[in-house]
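Just one protein chain is left out here, and the rest sit where they should.
What follows is subunit A.
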Amino acid sequence: MIDSSLSSLGAKVVVAASSDENHPPENIIDGNTKTFWMSTGMFPQEFIIRFAEPKKISAVTVDSYNVKHLKIEKNTSQNASQFESVTEKEFEHTEGHLQSNAISLNGSSATHLRFIITTGYDHFVSVHRVNVQN
């Protein structure tokens, strides 16, 4: 695949609810499913990705583990505030391998995407990769 990682395109994770120093939120956008961000207890959990410039997004793909319900919000402002909801999705439980989901965003334009994990299949969830399709 010639899918370049979000971080190589200048995106950043600007907020994450919790973190383990060894598994920082930057791991979400490095394009590698071997590295991950892990939540450290309690729900909801969230992280916000900021793009270098406003982006038209047809879909996002999320590789994760033990995520049960995910909400996605977006905005088109320079600040990570005032989000509007875009979509939500219930993930299937997987055992021994990652959850891999594609979520349609219908070509919404955004500067920030906010991912809110409202519940999990376990106390701890991990997100290994988020990518976007234009």
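Going forward, a residue touches a chain if its C-beta (ideal position, glycine included) is under 8 Å from a C-beta of that chain, and two chains touch if they have at least 3 such contacts; residues count from 1.
One rule holds in what follows: contacts and distances are computed from a predicted model.
Trainee: I notice the complex is incomplete. Of the names "DNA primase large subunit", "Intraflagellar transport 27", "Ubiquitin-related modifier 1" or "General transcription and DNA repair factor IIH subunit TFB4", which is the UniProt protein name for the chain that's not shown?
Mentor: The missing chain's protein name, per its UniProt entry, is "Intraflagellar transport 27".
Trainee: Please pick, from A:5, A:18, A:87 or A:108, the residue that touches the omitted chain in the full complex.
Mentor: Of the listed residues, the one touching the omitted chain is A:18.
Trainee: Hey, which subunit A residues sit against the chain that's not shown?
Mentor: Against the missing chain, subunit A presents residues 18, 20-23, 33, 36, 38, 40-43, 63, 65, 94, 96-100, 119, 121-124, 126.
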